[in-house]
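Provided herewith is a single structure, encoded as structure tokens, for subsequent inquiry.
One protein chain is absent from this view; the other protein chains keep their places.
Take a look at chain A:
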Amino acid sequence: MSGRVLVGVKRVIDYAVKIRVRPDKTGVVTDGVKHSMNPFCEIAVEEAVKLKEKKLIKEVVAVSCGPQQAQETIRTALAMGADRGIHVEVTGKDYDTLGPLQVSKILAALAKKEDAQLVILGKQAIDDDCNQTGQMTAALLDWPQGTFASEVSMEGDKVKVVREIDGGLETVKINIPAVVTADLRLNTPRYATLPNIMKAKKKKIANVKPADLGVDLTSRLEVLRVDEPPQRQAGMKVETVDDLVGKLKETGHI
């Protein structure tokens, strides 16, 4: 067992920012807007670092796909305790159409190349809310998956994952190598301390191109339009139940 864990981290618009749609309706405004690591990816990094601190794994490798700025996100992961980073350079049009299918192809290729025993991802990104990358990566690798994890424990050559599902909690035991996606209650990510940020400067980030991994980035999706949610209409107060029934009949609801 290589003892290596691959963690995917995505650079997204910060959760506190007020999103604005671009005037040409092709997407949202990203220029000059504050970005940070996807919160679920932070939880994924934290889990990987915790496993390393418990000496259950040996190395944490942080991966991000995107333009130059993706390196900032990798650096944050390094400051949290990841050992090294891999920046998969994707820019321009390719970056605009980069989605779970492309990213999962990249992660699958890297997982094989790096001989990873575990791939930990956030369950979904807060910008597109796809919730697909983890699942697709496992499928492409033909590895078992433990998604929506609220607890992860290594048991020899298997991983026990407690999953948060609609009905409650489901516990599965899956063989290593495996893909795990982190849900909210898995852990509380640590604050990057300034000395760790300083130490992270010395850690390496390798640069890789998707072509080097033999990955085709063509998108099978085309975004037609992006709109703001419809403005909420004002409500109306009525005095009596009869008034209410009358109004409902008026507007054709009954």
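Side notes on the structure shown:
Note that in this section a contact is a pair of C-beta atoms (placed from the backbone, for glycine too) under 8 Å apart; a residue touches a chain by one contact, two chains touch by 3 or more; residues count from 1.
Basically, contacts and distances are computed from a predicted model.
Think of the chain that is not pictured: of "Response regulatory domain-containing protein", "Very long-chain specific acyl-CoA dehydrogenase, mitochondrial", "TATA box-binding protein-associated factor RNA polymerase I subunit B" or "tRNA methyltransferase 10 homolog C", UniProt labels it "Very long-chain specific acyl-CoA dehydrogenase, mitochondrial". Residue in contact with the omitted chain (choice from A:165, A:194 or A:221): A:194.
Taking the whole complex into account, chain A touches the unshown chain at residues 36, 72, 75-76, 79, 191-195, 197-198, 201.
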